[in-house]
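A protein chain is absent from this complex, but the other protein chains hold their places.
Residue numbering begins at 1 within each chain, and the chains themselves are lettered A, B, C, D and E in the order written.
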Amino acid sequence: MKKVEAIIRHIKLDEVKNALSKIDIHGITVSEVKGCGKQKGYTETYRGSKVTIYLRPKIKLEIVVPDDLAGKVVEVIAETARTGEIGDGKIFVIPVEEVIRVRTGEKSDTAI
Amino acid sequence: MKKVEAIIRHIKLDEVKNALSKIDIHGITVSEVKGCGKQKGYTETYRGSKVTIYLRPKIKLEIVVPDDLAGKVVEVIAETARTGEIGDGKIFVIPVEEVIRVRTGEKSDTAI
Amino acid sequence: MKKVEAIIRHIKLDEVKNALSKIDIHGITVSEVKGCGKQKGYTETYRGSKVTIYLRPKIKLEIVVPDDLAGKVVEVIAETARTGEIGDGKIFVIPVEEVIRVRTGEKSDTAI
Amino acid sequence: MFKLKKILTVLLLVIIISILLIGIAYAGDPTGAQMDGKSAFDALYAGKSVKEAVGLNAIAINFVWVFLAAVLVFFMQAGFALVETGFCRARNATHVIMTNFMIFAIGALAYWAIGFGLMFGGASGVASLGGLKPLTGLFEIVKGWGIFGTKGFFLVGGAYDVGVFIMFLFQMVFMDTTATIPTGGMAERWKFSAFCIYGIFVSAFLYPIFGNWVWGGGWLAKLGVNLGLGNGYIDWAGSSVIHAVGGITALAGAIVLGPRIGKFNKDGTPNALPGHHIPMAILGTIILAFGWFGFNAGSTLAGTDLRIAVIAVNTMLAAAAGAISAMLFVWKKFGKPDPSMAANGMLGGLVGITAPAAFVNAPSAVIIGLIAGVLCVQSVLFVERVLKVDDPVGAVSVHGACGIWGVVSLGIFADGTYGAGYNGVQTTVKGLLYGGSSQFIAQLIENEKS
Amino acid sequence: MFKLKKILTVLLLVIIISILLIGIAYAGDPTGAQMDGKSAFDALYAGKSVKEAVGLNAIAINFVWVFLAAVLVFFMQAGFALVETGFCRARNATHVIMTNFMIFAIGALAYWAIGFGLMFGGASGVASLGGLKPLTGLFEIVKGWGIFGTKGFFLVGGAYDVGVFIMFLFQMVFMDTTATIPTGGMAERWKFSAFCIYGIFVSAFLYPIFGNWVWGGGWLAKLGVNLGLGNGYIDWAGSSVIHAVGGITALAGAIVLGPRIGKFNKDGTPNALPGHHIPMAILGTIILAFGWFGFNAGSTLAGTDLRIAVIAVNTMLAAAAGAISAMLFVWKKFGKPDPSMAANGMLGGLVGITAPAAFVNAPSAVIIGLIAGVLCVQSVLFVERVLKVDDPVGAVSVHGACGIWGVVSLGIFADGTYGAGYNGVQTTVKGLLYGGSSQFIAQLIENEKS
Partner (left out) sequence: MFKLKKILTVLLLVIIISILLIGIAYAGDPTGAQMDGKSAFDALYAGKSVKEAVGLNAIAINFVWVFLAAVLVFFMQAGFALVETGFCRARNATHVIMTNFMIFAIGALAYWAIGFGLMFGGASGVASLGGLKPLTGLFEIVKGWGIFGTKGFFLVGGAYDVGVFIMFLFQMVFMDTTATIPTGGMAERWKFSAFCIYGIFVSAFLYPIFGNWVWGGGWLAKLGVNLGLGNGYIDWAGSSVIHAVGGITALAGAIVLGPRIGKFNKDGTPNALPGHHIPMAILGTIILAFGWFGFNAGSTLAGTDLRIAVIAVNTMLAAAAGAISAMLFVWKKFGKPDPSMAANGMLGGLVGITAPAAFVNAPSAVIIGLIAGVLCVQSVLFVERVLKVDDPVGAVSVHGACGIWGVVSLGIFADGTYGAGYNGVQTTVKGLLYGGSSQFIAQLIENEKS
């Protein structure tokens, strides 16, 4: 199994969620993160002092899927989340050795 | 070493934490996430418009342990966090190649 | 590729960020977490009842880098984030199988 | 803990001393029974006759009254700021409250320099404040049809006068509520610089001119004297002058600026963009109701006019009724009470009673409020679903729709117990239900205009 | 930046003009020295004798006074809302503030329709407001033992009277504080519909009936005249009528609803469920203290009664003393001052001084406040640890315990400088320390009842 971790823009969350629904992916965990990369920060002034905000708010998705689905999921996210502007985000694929569904104790692919 | 990632309910946090203490697991990192899966969202109205809340607040635990402890930790979490209702959460086990304790620079199992 | 996950103190964020810049690492994802480990919690009273705060606020960094850079990154973070007091944090190195840049669809090392 | 001990010791000392002191014989005047009225008279009214002094006391009562009302109305700025900020999204909170904050400052200076003179430059004759003698310049196109005032700019010269100043104090905070209303409808979208220009325009020209017609002795006020339409167009404390003007400006602004990104789907159905801090918005609503007592009752410009009791009670009852009917209506319609709509409903009730507050009795006030509450909800839905306009805080509905209702309701419910002499007509103000059809027509005239 | 330049230019213009204007000769009346008292008299009191006009001026002062007090008390709604919301958990914030908001609206209409008539329908004779002549209907089981009033429902007929309306204004906001108190004790748990029913019941029946006995001329007030117990049962501004009733209702409610999930462990020890926004709760506390000036001092119903100065100062001192003693007590006991307890302590001091405010001197007020602060903390611990009742905001302790203390403290500390004529007894009000043991007994009677 794989964990697909995607860092995307806030405004793309709903779209990505819907696109994943269409390929029958429902289990998703979402968190608020901040990030930097190619995208530069910006400066503000507060009471005359400069404040550099170099971390931009982003959304992180974590989706664990069976090995064979990972490619599809990555593709769907990449396409839906793209705007073409700097700051679109990254997708990482990470190996997962075991999955357990807490409610039933089921393991592996059936637990996803 | 393994990283055990568990998505659980808020109300189970204290219990899980205590159960892990009992098997001498103290290093834990906790974050607030939101998630969906089998559990469906719900709709509210705000000023006459529907708002669908499909992401439910959850707690994510990350616990890095030596290989041999991973099974035990998963088991303890799964049992303690279970309510039997949809939405109990998932546990993922992910390989970890190296661990470093920042304070001392110690590495691997001794650093956990 | 590797994902370097570092749990550090809030006050060290800026320093670590700068130190990474110097070795040309710019892509970073940051999130707010809470954690416990060797560091013990503390108790407060609220309206005469005890409240134990056992989770301390920490910062989690996630940095995906090509294999050969992982060691360097770990080293830089470990050195910069160190205060020598209990609670300095941990660094985990996790294998990453694939990286995709959403904006362009580029893959692997060139996508980082 | 060392310092704590010191503090405790000090406290103990205070307690002991206090206990000892309780028994001390009092030699003062603990009830005021020995107050020396004669010396006070001589000190405060040296050389005046008793009759004059009584008149001056009455004027002082009215000055204190208007001051009290003015500060209450001033505080409504905080109410508007909180309602609008609470109903917006977190990321725009600072910008929204900044507009609400600066509009006061901008409006105050613009009104001082220009607006007040245009509006009240010809308003002399307010007996309760000593006559406002310096404000004698009404510009009329035809005799009796005033268009704007011409005295009192910058409050200098003859206008450096306590009567004029107290009038200005009240009118200036009044004005600022008008200027604030549209900021709600346009919230989260406009640029700060555009907002500044807008602020100057509304407070220096738009509001003062229309205000002159209704309250400054202008032509709408003279419909009664000139054409025999009841007591002329009446708007007690501004359902139209303040609220309908504010609401319509908000509508215009919201249309021009267009909706917030994400507010409407491609098929035109609206999305909810929930406010980020409902408790903040509710606090704002309570503050507005608090200020509204000053708004409506203060508009007598006289604490010696005991009708203030009726006005204040009517205001409160209509507010309560509006909140209840809006809440129940939403509950019935959508299955759950919605705090944001209940708050809008209370404001709707307040806006509705603003025009008729002085002229109706308690049951009428309740009915006016109940209707305003439902109207307000319906209007919110209409604006959003039919007009497809994005009004984050409901400004168009609360102020626009309910403001017009307020003016009309006066024409219906005014019960003829009050208002003799209003706008120079000697009879009291009577609405349709009490046989006053000509008053009803006068009231409709404004709505035509809008 | 283009617009900024324009704005700057406009500003510059204003500055230049201002500077030029500074020198303009003034022709107005910038101090009021030329105010024409005689014209004012003739305009406002045409055809009245000077003596009558003096009386009317006094009534106007009292109307303005009661209005001021009423709006201050009204604003306490915001205070309660913030205290309760701040002390609750984030996820319930909207629900909690919704109950606080709607209780006002529900209470207002229920009190207007039914409650006011029951409470004050037989309260005529308040000279400072012109006599309240229409309120002549007290229902008595035996002569002199009134149970409830029978006039003034819906404020129609004879009750359409400025005196009655100003009385209603004040009493209505007073009532609403009572109705609001229990919402705190029951916060985070009850259903909205149950809450609505509760609101109607309290404001239409529970509070008005008990209120009639104490303030509306009912039997408790007549203990002095009828049985010779001091001046009868006295509760100046409602330590019992408002606060003890509110606190006890809160206790009952909290017991019925049971504790919040997670409040108590299986072994019965309580967990802290910290409030989510302490600054909000503190703001609420300051607003409550602000409103309390109107609450206590306003209860004279007369600005011409100069005792208002003593009442206001006593109120302030007791509030300060309560906050300090609660803070120090917690500091000593738990090693750290706790803001939420200090805030409760201030409210405890305010509740405690509410009954005796008019009858005691400054050192007594301080002592009453100091005791109330400690009592309040102890009571919070007792309610939680011994009674095992979950009272998120401390309503039972602040209002219930300190309310009872307030009534008792009056029986101890009343110093005999004020209150001649109160409840129809010609002597002043004297407590135990000043030889008034019968007053002390009258005060205890209520506590028996509770």
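Definition applied: a contact is a pair of C-beta atoms (placed from the backbone, for glycine too) under 8 Å apart; a residue touches a chain by one contact, two chains touch by 3 or more.
All figures in this text were calculated on a predicted structure; none of them were measured in a lab.
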Considering the entire complex, write down the shown chains that touch the omitted one. A, D, E
Consider the whole complex, including the chain that is not shown, and state which of E:G107, E:G122, E:G137 or E:G163 touches that chain. E:G163
Per the whole complex, from D:L328, D:L375 or D:V425 the residue touching the absent chain is D:L328
Considering the whole complex, which of E:A237, E:I287, E:A355 or E:A395 touches the chain not shown? E:I287
Touch with the missing chain holds, among E:L169, E:L223 or E:A323, for E:A323
Using the touch definition from the top, which of E:I59, E:V383 or E:V429 touches the missing chain? E:I59
For the chain that got dropped from the picture, name the residues of chain A it touches. 44-51
Contact with the hidden chain only, please: which chain D residues? 3-4, 6-7, 10, 14, 17-18, 21, 24-32, 35-45, 50, 53-54, 56-57, 59-61, 63-64, 67-68, 70-71, 74-75, 77-78, 81-82, 85, 93-94, 97-98, 100-102, 104-109, 112, 154-156, 160, 162-163, 165-166, 168-169, 172-173, 192, 280, 305-307, 309-310, 324-325, 328, 331-332, 361, 363-364, 366-367, 370, 413, 415, 417-418, 433
With the missing chain put back, which residues of chain E would touch it? List them for me. 1, 4, 7-8, 11, 14-15, 17-19, 21-23, 26, 30-32, 35, 48-59, 61, 64-65, 68, 72, 109, 113, 127-128, 130-131, 134, 154, 156-164, 193-194, 196-197, 200, 278-279, 282-283, 285-287, 289-290, 293-294, 297, 302-304, 306-310, 312-313, 316-317, 319-321, 323-324, 327, 337, 339, 342-343, 346, 361-363, 366, 417
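Convention: only the chains that are shown with their structure count from here on.
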Other chains in touch with both chain A and chain E: C
Cα centroid separation, chain B vs chain E, in Å, comes to 50
Give the residues of chain B that touch two or more other chains, as numbers and ranges in rising order. 31, 94-95
So which bits of chain D are touching at least two other chains? none
For this entry, which pairs of chains touch? A-B, A-C, B-C, B-D, C-E, D-E
